[in-house]
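Below: the structure, in C-alpha cells.
What follows is an incomplete set of chains from the complex, kept in their original frame.
We call the chains A and B, going by the order they appear; numbering starts again at 1 in every chain.
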Amino acid sequence: MADLLALCAFNAAYAQAIDNDALEQWPSFFTEDCLYRITNAENEREGLPSGVVYADSRAMLEDRIAALREANIYERQRYRHLLGIPVVESADAQGTVARTPFLVARIMHTGETTVFASGEYRDRFRQVGGKLLLAERVAVCDSTVTDTLLALPL
Amino acid sequence: MADLLALCAFNAAYAQAIDNDALEQWPSFFTEDCLYRITNAENEREGLPSGVVYADSRAMLEDRIAALREANIYERQRYRHLLGIPVVESADAQGTVARTPFLVARIMHTGETTVFASGEYRDRFRQVGGKLLLAERVAVCDSTVTDTLLALPL
C-alpha cells in the first residue's frame, strides 16, 4: 500500500509539470529507453497502431517538447489533469504495472473550459537508482476523435 | 490511515471495472445482501425515494448488468469515473461509513465528451472473509435531471 501512495505522488508531479508549463521536466519522468504512446480505446482493443504520438526513448520526448515550444502552443491553451488512484495489476522485480484514469480539461485563451480528453494510462514503472520512473506509458483515450486536437502531452 | 488507502484502492478498481466494460465484475464489489441506489441530492434531503435505480441484493445487480448487455448500451457510450478521496465518517466492527465524491464523463460514439454526472457515494463498507465489500452504496447525484439518462452503473 505504501507503493500505491508512491505511484500517486509520482503521477501528481507528472501532471503538475505539464499543467504548470514546466514541459522540459516531462521527459525526466521516463527511463532513457522508455515507450510513450497516445492511442484510443478502439484502436488499442483491435491492436491497431494509433499513429498519433509515439516515442521509444527519452530523447524523442525531448524532441517533442522542443517542437511544442517552437510552435508556441502553450500561449493558446492550458491543460489541467485530474488523475485517479492507480489500479496496480502486478508488482515484482521487473517493475509495477498499473492503470490510472485521467481527465484533462483544456482552458482556451478565451477562458472557455472543456473536457478535452479522458481515458487511462497503462503504465509500467521501474525503479532506477532508487527513483521511480516510467518505462512505459500508453495513454489510451476514451474518444476516437481526441487525436486531431492533441498538442500538449497527456 | 492505511484504511483510507484501502478504500481508495477499492474505489479505483470499482470504477475501472465499469469504465473498461468489465460490467460483469461490478456486482462482485458488493456483499450478497447489499443495498444499491441512485438518487439525487434534492430527493435524498427530503427523504423521497428516487425511483431511478434500486437493488437490494447482488443478484439484482447481476440482473441489471444482463439487461444492460441485452440493450447493448455500451456500443453507444463510454463512461469515465473520476473519484475523490473518501471522507471517513465512522469505522468500527460494523464496518466503515464513508463518502466519496465522483465526477463521471460520458463519451459518445461521436467523440463528444461531457460531464454526465457528479455527486457523492454514501457508502458502508464491510470486511467479508478478509475482503472489503460494499454493504451499501447510495450514489447521490448533484443534478435532478441526470436520472433520465442513466444507463451504466454509477
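By definition in this document, a contact is a pair of C-beta atoms (placed from the backbone, for glycine too) under 8 Å apart; a residue touches a chain by one contact, two chains touch by 3 or more.
In this text, all values refer to a predicted model and were calculated from it rather than measured experimentally.
Peer 1: 2 identical chains shown; how many in the complete assembly?
Peer 2: 3
Just so we're on the same page, only the chains that are shown with their structure count from here on.
Peer 1: Can you give the whole-Å distance between the Cα centres of chain A and chain B?
Peer 2: So the centroids are 27 Å from each other.
Peer 1: State the interface residues of chain B toward chain A in the complex, per the touch definition above.
Peer 2: Residues 2, 5-6, 8-9, 11-13, 15-16, 19-20, 78, 80-83, 103, 105, 107, 110-115.
Peer 1: Enumerate the contact residues on chain A facing chain B in the complex.
Peer 2: For this pair, the touching residues of chain A are 1, 4-5, 41, 82, 84-88, 99, 101, 103, 114-120, 142-146.
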